[in-house]
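One structure is given below, encoded as structure tokens.
A single protein chain has been omitted; all remaining protein chains appear in their positions.
Our next item is subunit A:
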Amino acid sequence: MKRRIIPCLDVKNGRVVKGVHFKGLRDAGDPIEAARAYDRQGADELCLLDITATTEGRETFVEIVRSVAPQIFCPLTVGGGIRREDDVRRLLNAGADKVAINSAAVSSPPLIERLAKRYGSQAIVVAVDVRRMPALPRDEEPLYEVVIHGGSRGTGLEALRWCEQVAELGAGEILLTSMDKDGTRDGYDLWITREVARRVNIPVIASGGVGSLEHIRQGLALGEGEADAALAASIFHFGLYTIAQTKQYLTERGIPVRPPEGRRAA
């Protein structure tokens, strides 16, 4: 089984944010163009996250999913702002293969079970955002708290216990984001990634903090992050690295990945 490389597009009011600079794209901030480009580069999967706060923005997001899905031939995960079962249904109907739920899973864990029964575990990703708690004397290991609302709100849930519970409830995957690392370009939080990957019997996607190809390698390598998949945004968006370069880098360092595909005729 190969480790997956997953570019993530943050979408706000219908546009990709964080700055996307592909060569040869007509409109660099257009999520449809960006998704097509990644699919053609041989991304193993794509993730679209809705970071809009408004209701109109949410409608726009469903429309974007509906436009992106027919253009790509790899799995598509979508998330952000999913509150109800109805949101899940609409996004799957719009062509998403998987939906990532976050705060809604925290406020109602039985939702995970209901969704997994209804749509199959493979369609239900639980996004878990975590933050390392301040160390206290005599701590043997670091402790992490689950946070919601972009890290602004604590939940009182201990991260490893929550991840185990999420897996027991039938989630198909965990998308684990370190809020301490997110946006830092400092690398994944390897400790919590590895602990979660070892504790649960479902795939774990590492997220938050990638600034270089070496960070991706660390996130996936045994004894380091041990994740099944690596999600990254800015290093691909800014055109720093292509998917093919990423895969070559990982292959040379012993991480099993699917080789990059040849160019597909337009």
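As a convention for this text, contacts are C-beta pairs under 8 Å (C-beta built on N, C-alpha and C of every residue); 3 or more make two chains touch, one makes a residue touch a chain; residues count from 1.
Assume contacts and distances are computed from a predicted model.
S.K.: Refer to UniProt and select, among "Imidazole glycerol phosphate synthase subunit HisH", "NAD(P)/FAD-dependent oxidoreductase", "ABC-2 type transport system permease protein" or "Tripartite-type tricarboxylate transporter, receptor component TctC", the name of the complex member that is left out.
M.R.: "Imidazole glycerol phosphate synthase subunit HisH"
S.K.: For review purposes, identify every residue of subunit A that touches the missing chain, sorted by number.
M.R.: Against the missing chain, subunit A presents residues 1-4, 39, 42, 44, 69-70, 73-75, 92-93, 95, 97, 119-122, 172-173, 198, 200-203, 222-223, 226, 228-229, 254, 256, 258-259, 261-262, 264.
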